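Here the structure is laid out as structure tokens; the discussion comes afterwards.
A single protein chain has been removed from this complex, and every other one stays in its place.
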Amino acid sequence: MTQLATAVPRRRSVSLWREMRRNWVAYAYIAPFFILFAIFGAFPILFSLYLSFQQWNGISPIQFVGLENYARLLADRLFWLSLWNTVFIGVIAHIPILFGALVLAFIVNSSLIRWKQFYRAAYFLPVVTAPVAVALVFGTLYGVRFGLINWVLTTVGLPAIDWWGGTGQWIKPAIIILFIWRWLGWNMIIYLAGIQGINPELYEVAAIDGASLRQVFFHITLPLLRPIILFTLVLSTVGAMTIFDEPYMLVGVTGGANNAGLTTALYLYNNAFQFAHFGYASAIAYVVSAIIVLVSVFNIRVFGRSQTEA
Amino acid sequence: MTIPDNSIRAGAASTQTTSAAPVHRRWLPMVQRALFNALLLLGAFLSAFPFYWMFVLATQSTQQIYSWPPHFLPGNSLITNYQNMLTVIPFWRNFFNSVFVATTHTVLALLFCSMGGYAFAMYRFPGRNWLFAVLLATLMIPWMAGIVPWFILISKWLHWINRYEALIIPGAASAFGIFWMRQYIQESIPVELIDAARIDGCPEYTIFFRVVAPLLLPAFAALGILIFVGNWNAFLGPLLVIQEKIMYTLPVALSLLRQDPKRGFDAGVLMFGTSLATLPMLIVFLLATRQFMAGLTIGAIKG
Partner (left out) sequence: MLHRSLFSTAGRLGLFKLLALLVILASLAACAPAAAPSSGAAGSEPTTITVWGWPAADVAFESFTADFEAKYPDIKLDVQMMPTADEHTKLLAALAAGTGAPDVAMIEINNIDKFVAKGGLVNLLDEPFNAGVYEKDMVPYKWAQATTPDGRLVAFPWDIGPSTFFYRRDLLEQAGLPSDPESVTKLMSTWPGFIDVATKLTDPAKQRWAINAASDIVYSNYGHRNFFDADWNCVVNNERAVQLLTYAQQARAAGIDAKVATWGPEWQTMLGNDSIAIQLGGAWFGGFLKGWLKPEGVDWTGKWGVVEVPEDPGQNWGGSFMAIPEQSEKKDAAWKFIEYALANKDAQNKMFAAVDYFPAYIPAFDDPLYKEADPFFGGQETRALWVDIANKIKPFITTPMDAQAEQIFMSWVNKALDENLDPQQAMNDACVEIDQQTAGDKAEALKLREQSK
């Protein structure tokens, strides 16, 4: 196939049409997808963007308010709190997730380990369970009076943790632990796949040069995994900024004591379904999206340099 | 000192190589191996423990679940929980709903995403980059943002309330899915294969189905599992569009168990239902792990 037709200015539209007709098969293939996408994917999102400039409670007529929703957001203590909570949980959770997943993948892949299948399956299990189920089980583990974790703690002589009360200082750790539990395996599997795709010749060369395990890890494995790390980073960013199920199930719509568990997605849900502020909720969604885009662009810039290692 | 030995074929057990290390350093690998194994086992235990716990709780009564000290061994309320659950929800019908909806949805999604991914990967058509950028952009926007318009669409304009279509069709155009497929096809289907098919006289529009699709098995497995799981676990969407208990999918049906008219919050019944709902996922995953890993290997490499 030749490259995209470069336009000749005067006859641009004609060659464009010809190009399109030549590729009619391609359009046929993407048509079913894009029709569905336009209806169920694009429309709600675009309408929601439109809504973010309106005030609407679902029933009364929609009222245009311009940038008022966004202005309100800037002054909204709870919004900034939810943003802080979300970023805090996201960053703190992802440090162990990404590093831990890398290290674990490296270890699992090493020749020192047998039963690779078993480990792969065991670590990936959490990903296939319903968030609702997971939160339910963890809810019982995190029980203040009857929880298993507190039982373990008191048995070894430590004080029981007041997970939900106090200033809510344990709510974020509870959510973070749950989040790590759920996503470590997913990232580990992806890194494992990536590591297994690295050319073994590189390792042989390193062995001849007498490189230590650590050197191999930092100078061969990591750089070659960069695109994959970027991939997981982008996915993680979206996942972290939109975390909803876990806090919702664990602490409910208000985010628990001191709103410690209030994430932006939870706040969005609250505004939409508790208070029927659909315009405001849409504004929240778009601010979050903007942040995701910014962070992703940043990630791509920093981690996305193409590598040329031999 | 041993160097990690990588094999390209996913799923193959790696072979061990020991280098010609001095004798007095041979204990190092053993210590290392013990350490690594211990670490991995600990992690695996932590990963799997909540499952064990869920299944144990499923056999206990609410009293046993909320008792101090906690009961570690299975209780004997399994049958009671099962019977109590059936008085609140038509579990097996809900189970069927989930299976039917998730399967159909997955097949549809795989079909559309692979077709679309193929087109993006193999053809250079006007608007290609622009369309793809739009897709990527939507990945960045939280789904919940559009939920009210989505609901209006489904209820008011399509009249799909309480019908299976509402659960099957909307998400089939998954941006993530088409992105994944494009990557996979780009990485693993050589252009020469397509050209060869053309030379052999295969009509353009059947190349995908005859030549390419059979090669996409690992990708189907990997993406299929993810889509299936996502649909199986969906809660808010089904909650909004389904009216009758017999049409509920499992997550919504199970949420009814949180506020049982006769027993309030019955933890044992809830755990039981949740366990039953999770089992198929586990089984499917365990059976398809090999394909899944293979699909991930290639699909994720140049993400």
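Here the chain labels run A and B in written order, and each chain numbers its own residues starting at 1.
Everything that follows uses one rule, which is that contacts are C-beta pairs under 8 Å (C-beta built on N, C-alpha and C of every residue); 3 or more make two chains touch, one makes a residue touch a chain.
Remember, predicted model here, so these are calculated numbers, not experimental data.
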Contact partner of the left-out chain, one of B:Leu78, B:Val134, B:Ala213 or B:Leu282: B:Ala213
Selected residue (touches chain absent from view) among B:Ala58, B:Ile168 or B:Ile207: B:Ile168
Selected from B:Gln60, B:Thr249, B:Thr274 or B:Gln291 as touching the chain missing from the view: B:Gln291
Which residue of A:Phe146, A:Phe217 or A:Phe303 touches the chain not shown here: A:Phe146
Residues from chain B at the interface with the omitted partner, ascending: 61-63, 65-68, 100, 104, 107-108, 111, 148, 151-152, 155-156, 159, 161-165, 168, 209-210, 213-214, 217, 220-221, 239-241, 243-247, 255-256, 258-265, 267, 288, 291
Hidden partner interface residues of chain A, rising order: 55, 57-60, 72, 75-78, 139-140, 143-146, 162, 164-168, 253-254, 257-259, 273-278, 280
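Here, only the chains that are shown with their structure count from here on.
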Computed distance of Cα centres, chain B from chain A, in Å: 15
Partner chain A, residues of chain B touching it in the complex: 1-8, 10-11, 13-17, 19, 29, 32-33, 36-37, 39-40, 43-44, 46-48, 50-51, 53-54, 57, 65-70, 111-113, 115-116, 118-120, 122-126, 128, 131, 134-135, 137-150, 153, 169-173, 175, 178, 191, 204-205, 208, 225, 229, 232-233, 235, 251, 254-255, 267, 270-271, 274, 277-278, 281-282, 285-286, 289-290, 293, 296-298, 300-303
Chain B-facing residues of chain A, complex: 1-5, 16, 19-20, 23, 25-30, 32-37, 39-45, 47-48, 51, 58, 104, 106-114, 116-134, 136-138, 140-141, 143, 145-148, 151, 181, 184-185, 189-190, 192-200, 203-204, 206-207, 212-213, 216, 227-228, 230-232, 238, 241-242, 244-245, 265, 268-269, 272, 278, 281-282, 285-286, 288-289, 292-293, 296
